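Attaching a single structure in structure tokens format; questions to follow.
Only one protein chain is missing; all other protein chains are in place.
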Amino acid sequence: MIPEPFEYHSPQSLEEALRLVTEFGEEGKMMAGGHSLLPMMKLRLASPRHVIDLGRLSELRYIRESDGWIEIGALTTHFQIESSSLLREKCPLLPETAREIGDAQVRNLGTLGGSLAHADPAADWPAAILALDAEIRANSAGGERWIAAQDFFVGLMTTALAPGEILTAVRLPPLPRRAGDTYLKLRQPASGFAVVGVGVRLALNEAAHIERVAIGVTGIGPKAYRAAAVERELLGKPPTARRLAEAAARAADGVQTNSDLFASAEYRKHLASVYVRRALELALERANP
Amino acid sequence: MSSKLLGERIKRKEDPRLIQGRSHYVDDIQLCGMLYLAFVRSPHAHAEIKAIHSEAAQKMPGVLAVYTGADLEGRLGLIPCAAGMEGLKVPPHPCLALRRVRYVGEPVAVVVASGRYQAVDAAAQVEVDYEPLPAITDLDKAVSSDSPVIHESLGDNIAFVAKLEGGDWKAVESDASLKVIRQRLVNQRLAPLSMETRGVVASYSPGEDTLTVWSSTQIPHLLKTQLAVMTGMDEARVRVIAPEVGGAFGSKLNVYAEEGVACFVSRQFGKPVKWIESRRENLMATIHGRDQIDDLEIYFRPDGKVMGLKCHILANLGAYHQLLTPAIPTLTALMILGCYNIPAVFVETKGVFTNTMSTDAYRGAGRPEATYIIERVMDMVARELNLDPVEVRLKNFPPPGKDIVLATGVSYDTANYQKTLKKVLTLSGYKKLRREQARLRKKGKYLGIGLSTYVEICAMGPSSRMPAGGWESGTVRVEPTGKVTVLSGTSPHGQGEETSFAQIVAEELGVPYDDVTVYHGDTNQVPMGIGTFGSRTTAVGGTAIYHAAQRIKKKMARLAAVKLGAKPSELVFRDGKIETEDGSKSVKFGEVVGEAYFAKQLPPGLAPGLVENYVFEPPNYTYPFGAHVAVVEIDNETGEVNLRNYFAVDDCGRILNPMLVDGQIHGGLAQGIGQALWEEHVYDENGQLLTGTLMDCAAPRAHQFCWFETANTETRTPVNPLGVKGVGEAGTIGSTPAIVNAVMDALRPLGVRHIDMPLKPEKIWQVLRGGSPQVV
Partner (left out) sequence: MKIRVKINGVTREDDVEPRLLLVHYLRELAGLTGTHIGCETSICGACTVLMNGAAVKSCTVLAVQADGSEITTIEGLSGRNGQLHPLQQGFWEEHGLQCGYCTPGMILAAHQLLSRNPHPSRAEIRKALEGNLCRCTGYQHIVKAVEWAAEKVRAQAEHA
């Protein structure tokens, strides 16, 4: 399959990219690694007149730490995250998630920012970003703003990014003391996307009660979401096995659940609760070394 | 070089060019002035074609022509079906649809352009007006009397009804002591999914009036004949070449619309034409495999002896017949008793048209369905009687030996089913596994142990029983320099016969392995041939070559005998010499070759040169067999299946190269396990393909498999002098039921008899939570 013809633009700076994005509006499509956009274009499900390739903006390819916060440039590839020793130490959930994306070749080119902006309902990053209470930076001609992960995913393949905005970075708050996190996933055997993917970060207080818990779930509904009902059940409570299981049963509460050839809505709901419980158990184990 | 070659692990001759990317598949062939084709395909499963608007496409840059079915009518022949069964209904099958489309992906028009991208762009601009008709994809509905009819001229959707009956059914049905199980098994549709899609380059040369066709095919010679008939050309002017072929698994054992159209267009323009199938097209419009519903009645004694098996088969043929479409399910009936001596059998097979792509040969082709049925039968009987599946099998095996004739009328060659079973039980530590299972069950964990003791029908086959000849041709030519050229009418595409055929010839002639070169796939080079399918290449094609080598030896021995003053019958070929057994009289191989070509002192009646052709007609099929054990663990919350161990003991007769045999078994296992656990090719009720890309159509990956523990027994067949039975399909045939039996064994405490494939986690979860959606 072959894409329809388009004009190609390769801005050399963020400023230039923002100008092009504004200029082409609806007719332009941004491309980072190309691993979300190009398959759609080859199947002719997307046929933009202008492709704005952000791939050369090396200024957006970094992982750095300041004041305990970690900031990752939007063009950082899945593999760079997977192999980052900084992240392995400070935020293992991210490399763990990266490892589960696609395959080795896809991880070499696919980017964090590209995946988040595409907002595929079965992508892995959204669950991780939600679990980490991350913030997402959007730049536009008018300046920049930070969007909380919770507010970023609006609906099926739609985000809070406004026309003319470019996703440029993601930042993560520091890992609390006595915290543990993990990402667990059941892969759809053909595509490798998540039938269910669960990111969990959990922190205990001095009494070993759950002080903080954030659960991001992907693959289940039209967009990734925080399993708020589960979190509410757990906050401030001692994490007994029974409590985790009971809370996890509410993993898909209120979610309009996907159904496809591999898993019905009902089964997906069940998988969400099993994977949320298992992720909670693992995160707890890591918080209690 | 010592001539002990047969039975040795010898590296492949094919590999150096392949591992360096220096070989040529169809898409690698580039000719001057080449034109490209893109097909416009039906988005509807069933519709009337009202009008085709190609004006816009015709005006696109680089476009030379757009043809529709009407343009081809009377100018290009129909797609052939070779299955000649009594009473078979054969609907006309034009290369481009005429008036009506009957499956999603059916070619409706073709664009000819000077560039690949231009052809694709223009095809997107061809507009077709359709009037949709009701689509039928469900087999039960398709055979009901009120179903819409797919080919109106045929009256209904039933292409054929075939019956196979044997044994004393009165005795079985009147025996009140027998127990009966009734069960429906669904054998799902699959995509063959060779890594290389189909492709064709057709090059017509107007000056010479010759047509050369490179096609990714398993049957270059049969294709040549058919393309000559379709185009109306003199067959002597048509040449087909199967270049490097990137896998096929039966899907390229066919004559396809696109091959015919490419030849037609090339003749129109007098230029080479290329078409390469996209993966989406491959999933829509290359034949599919399996798709059968089998309704069983099993009659058995309380001690586990099965006395009768009835089966009503509904076989989904798709919308049209491809080359062997209707013949495939008849193999299911033939092999339905497997390796068990069951005294009474009744099989009724209905071939049914639906609004789907044609089914046809996919690795195993009708036999995996049979093996699945009978191996599930053995396990269902064991479960019903609370017996070990091993015990039930032993109870029903015929005694080891020759000439086993079953109620189906099939007579098997040599067999020793007890031996492979015993070996796999030892290899797998079966008793220990059963103890582990019992321990885990007490803890609420599900470990399953599945057995399959299969027999398959291979080395196809005696011409009297094959649709289009079952012989094979082999040529051995010793060149004047002493190097040896071998030509085979088979067309291997990954199986490695360039290696095993060279082993046969080098060993027979006593020449170095490196001196032998094997060619196949070019109809101008190889005098005649049938092709590669039905696990026949070595057993039939290799035997032809073996015999051709014998003829060469006979002639060379006569020449050498004159030189040595010995009798030809006293001479042996070894280490580059022809000599007496004790080595006292000896002449160099090359010297005798010189005699043959310089022809100075040939004995009377002996023609110069050293070329011999042999056409081998197999007196029977062969029947390889084996015993497999699969071990699975089931996640008791999600239903996910983890394949923990796999043990396979296969008997494919004599082994010529153990490395190649292992490779064939491994690949076969992967496809058979794939069917059991993950693979399915699915249409919805409107005939839309739900698994139209590899994003939805699951092909197994490396991490999904455990380590395969394989072993062999070697029971030579008397059907050919090599003693070879065939191994290309064994792994696929044996493994599918082993996996399903293992999963059902794991779930045994839950009281479920059967779940249909693929055993996706959700189906198992439904059982785990106490549901019984598929229990009868």
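As written, the chain order gives the labels A and B, with residue 1 at the start of each chain.
In this section, a residue touches a chain if its C-beta (ideal position, glycine included) is under 8 Å from a C-beta of that chain, and two chains touch if they have at least 3 such contacts.
Only a predicted model underlies this, so the values are computations on that prediction, with no experimental measurement involved.
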item	value
Touching the absent chain when the full complex is considered, from B:Ala670, B:Leu689, B:Val719 or B:Ile764	B:Ala670
Residue among B:His53, B:Lys141, B:Arg184 or B:Arg279 touching the omitted chain	B:Arg279
Among B:Asp27, B:Asp294, B:Asp360 or B:Asp745, the residue in touch with the chain that has been omitted	B:Asp27
Contact residue for the chain not shown (choose from B:Tyr256, B:Phe647, B:Phe708 or B:Trp765)	B:Phe708
Interface with the undisplayed chain - residues on chain A	1-8, 10, 34-35, 38-39, 41-43, 51, 53, 55, 79, 83, 102-106, 108-109, 190-192
On chain B, residues whose C-beta touches the chain left out of the figure	11-12, 14-16, 18-25, 27-28, 30, 116-117, 193-197, 244-247, 249, 276, 278-280, 493-496, 659-660, 662-663, 665-671, 693-695, 699, 701-703, 705, 707-708, 731
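What we mean here is this: only the chains that are shown with their structure count from here on.
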item	value
Contact footprint of chain B on chain A as seen in their complex	1-2, 4-5, 43-44, 186, 189-191, 261-264, 267, 270-271, 274
Contact set on chain B toward chain A in their complex	116-117, 120-121, 124, 278-280, 637-638, 640, 678, 680, 682, 690-691, 693-700, 704, 760-762, 765
